[in-house]
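Missing here: one protein chain of the complex. Every other protein chain is in place.
On to chain A.
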């Protein structure tokens, strides 16, 4: 079964009168139920733009996004909920209130909100921080809260926009593998944007590789490693092979963009 279908998507901005900037074009992809899809590409390739369109935050210039057969015209967090790179928790609300924010917006009752929020907070392992404030938590913990906030909506798809981008290498590995395990349990589809090769492979059932701007899909790679996965997967030959392939694709793109490659003349 298919959750999300993107058909011939193009997004263009008018930067100045008469000057059009095409962020991405000819994007067609599907996300099956329960599938983990990662989208990777050089920075500025429009991968976040694609994600924003998938969640209805941005109207496509051409093409369309379908959710279970219906065209997506505005965000519906019950279908697809976002996790943003900068966490974007509300500093004036405590953790529990932050987790319940989407339910509050949806007009749910107070006890229902508190119950569901507490459940999801426990689920990401932060139950004891219900009454803390966002600034009292580390970046990794704040991002878990943001995931709990998205999960509280019981969405079919989770749209994650470089969720670990602001963390250091170590925390992003641990949090990443943690998070991947947690999301496996929820049986939800996940679309994850990243520019980290390791992240892209570790999370994915399928990796979508995008070219530099204007971003198009240049390759799709399936990752067949069994789940649940743990960090030892990163040392296996299959992982390394895909990593080399991705490095090639993305490094190639970067080199095309900037005429003087930094790493090794080819």
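The working rule: a contact is a pair of C-beta atoms (placed from the backbone, for glycine too) under 8 Å apart; a residue touches a chain by one contact, two chains touch by 3 or more; residues count from 1.
Convention: contacts and distances are computed from a predicted model.
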Check: Looking at UniProt, which of "Tripartite tricarboxylate transporter TctA", "ATP synthase epsilon chain", "Fe-S cluster assembly protein SufD" or "NitT/TauT family transport system permease protein" names the chain that isn't shown?
Finding: "NitT/TauT family transport system permease protein"
Item checked: Option from A:28, A:43, A:62 or A:174 whose C-beta touches the chain left out -> A:174
Next item on the list: With the full complex in mind, choose from A:42, A:77 or A:215 the residue touching the hidden chain.
Entry: A:77
Item checked: Selected residue (touches chain absent from view) among A:133, A:218 or A:252 -> A:133
Notebook entry, point to check: Which residue numbers on chain A touch the omitted chain?
Noted result: 55, 57, 75-77, 81-82, 84, 86, 88, 90-94, 97, 101-102, 104-106, 128-129, 131-133, 136-138, 140-141, 149, 153, 170-171, 174
